[in-house]
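Sharing a structure with you now.
Complex shown without one protein chain; remaining protein chains in place.
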Amino acid sequence: MRSENGTLTPRGRLARREWTTAALLAPAYSWLTLAVFLPLGAMLFFSFLKAAPFGARPLQFTFDNYLAFVRRPYLIDVAWTSIQIGLWTTGLCALVGLPAAIALARATRGRSQQVLFLLIVLPFWTNGLVRVFSWTMVLREGGVLDYALHLVAPSAPSVALLYSFPAIIIGLVHAYLPYMILTCYLSAAAIDDAYIEAARSLGARTPMIFAKIVLPLSLPGLISGAILIFVPVIGSFMEPRILGGRVGVTMGTVIEDQFVQAFNWPLGAALSFTMLAVVLIIFGVSSRALSARFGAQ
Amino acid sequence: MIALGRTYLLATIAFLYLPIAVMVAMAFNDSALYTLPIEPSLRWFASLAVNAPLQLATRNSLLIASATSVIATAVGAMAALALERKRFRGRSLLRLLLLPPIAIPWLIVGTAMLVFFFWTGIGRGIHALLIGHVALAIPYVVLIVGAGLQTLRADLEEAAMSLGSTPIHAFFSITLPPLLPSVLAAALFAFAVSLDQFVISYFLSTPGVSTLPVEIYSSIRKGFTPEINAISTIFLGVSSALVLVFAQLSHLGGKRDSR
Partner (left out) sequence: MIRVEAASIDKSYSGVRVLNQVSASFQPGRLTSLLGPSGSGKTTLLRVIGGFVAPDYGEIRFDGENVTAVPLWRRNVGMVFQSYALFPHMTVQENVAFGLHRHGVRGEAARKEAARALEMVRLTGLERRKPKELSGGQQQRVALARAIVTNPRVLLLDEPLSALDRRLRQEMQIELRHIQRESGLTTIFVTHDQEEALTLSDAVAILDHGKIVQEGRPEAIYERPRTRFAASFLGDANFFSGRVTGGGVEIAGGVVRTNDRLPAIGASATVAVRPEKMKICGAQAAASENSDENRLLAVVREIIYAGAVSTILLESADGSPIKILTQNRETSPAFPGDSVALAWSSTHSIIIEN
């Protein structure tokens, strides 16, 4: 380089700048490597083992763990249950959350909008476990729902929803609804009032405006909300355990069992990675679909 | 149409708060079997005072949350500074690497930590919980502090340096003060993330060393007692207060029109 011919060149300063950048980044990324990336790598490694490599046992590689769905047909039922839970929860969240988000974005203003927004995201940051626990008191036999029903209709049969499929769905919808409202709200709030005024000036009535303008433009929020909900829901294990009892056997609880009860870590790892693959495929497909439809933003 | 929208919105909020209200109400109910109607009592709060495992778990939770908050904020803010202010190759890849801890289901991350920590001899317990919680909080801190940095123009530091500030002085006198609310918000957020974290704690705690959510979970699994309502009520109060302070600091919910 020409910079070597004696005329001043601040190469030293440049090198120091790169060094600073590295020093700023190193702690965070070392930490993430130690706590997230290496563990995921280790788990991937484990998923190809016949047995966990503890003690003096030799390493034996196998692909068997990934064939679990073929070897153990009951897992297919479990997976189906998980997917059903995922679909129901996501669907109900969309059905309830989208109108709520649009109402928040378009039917409220200023200070009250801020307060309502905060009210919706607040439970989202309170402990999920506590919220699931709350539902047990509402749904159990002799619980609040049962009690309220008998106040209205004393002769009605008692309702005991706890430890049932609907209980799991109710608890999960309650847990994840704020996600849906949040993402849909961001889309709906971004709709320019001018579109609506333009439609109105062209003679569109309110239902028409809702159907042709507000709804389609809120769709990106709906889709990202659906992803944000579906992915963790199919991996959930605490909600099905508490609200579903023996009904609540899902992929999440099966994986948890492998690590906590059965100590079949390789199988648990393989099931986790199968689920992770599904998650990644969902992310990949939906992000492609989103960008194809709404342009890269 | 507007009125309908508002009614619907309020109904939705009622749905979100109803069970929580029930849970809190039951904490003040004398009956151990949650029978209705409610007979007011504070006995469950009183009995918390002699519940040693819950107290220990609470202490652990607070300890881990505080440490997580400090470490994750320091480490994450540094990374945010580099990611926002420096130009280097691989920056977008590093940004992308922040996503897995947030986006991958906790069940998978938690079990992976369990496997790895057990295998390498790091083991479980307080230190393992801390390692896991900090890792989960770092991406949030980077995002929050990064967002704060974005609102601060990079030329402020240049201006300070042209007026005679060394880079270090410029950082502390010019960049840090306006950034402080974001840093504080990030610290609070990290605290809340750690305090509320259940799944990862569940896999990394030992029978002797656990956190409050883990302890609540095992109590629920064992059978219900209104003591859990009492501790959950306190817990809920603390988390809500944290979120409200966070919202104030970060202008959550948008303060579009006011300056």
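Note that the chains are named A and B in the order they appear, and that numbering of residues resets to 1 at the start of each chain.
Here is the rule we use: a residue touches a chain if its C-beta (ideal position, glycine included) is under 8 Å from a C-beta of that chain, and two chains touch if they have at least 3 such contacts.
This is a predicted model, so every value here is computed, not measured.
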item: Which residue of B:41, B:66 or B:165 touches the chain not shown here; value: B:165
item: Omitted-chain contact residue, chosen from B:2, B:21 or B:156; value: B:156
item: Hidden partner chain, residues of subunit B it touches; value: 152-153, 155-156, 158-167, 169-170, 174, 177-178, 259
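Methods note: only the chains that are shown with their structure count from here on.
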item: CA centroid of subunit A to CA centroid of subunit B, Å; value: 17
item: Contact footprint of subunit A on subunit B as seen in their complex; value: 1-2, 5-6, 8-9, 12-13, 15-20, 22-23, 26, 34-36, 74-76, 78-79, 81-83, 86, 88, 94, 97-98, 100-101, 103-109, 111-117, 119-120, 131-132, 134-135, 138-139, 142, 192, 195-196, 198-199, 202-203, 213, 216-217, 220-221, 224, 228-229, 232, 235-236, 239-240, 242-244, 247, 252-255, 257
item: Subunit A residues touching subunit B - in the complex, by the definition given at the top; value: 17-18, 20-21, 24-25, 27-29, 31-32, 34-40, 42-43, 46, 53-54, 96-97, 99-100, 102-104, 106-108, 110, 113-114, 116-123, 125-131, 133-138, 140, 142-144, 147, 174, 177-178, 181, 206, 231-232, 234-238, 241-242, 252, 255-256, 259-260, 265, 268-269, 272, 275-276, 279, 283
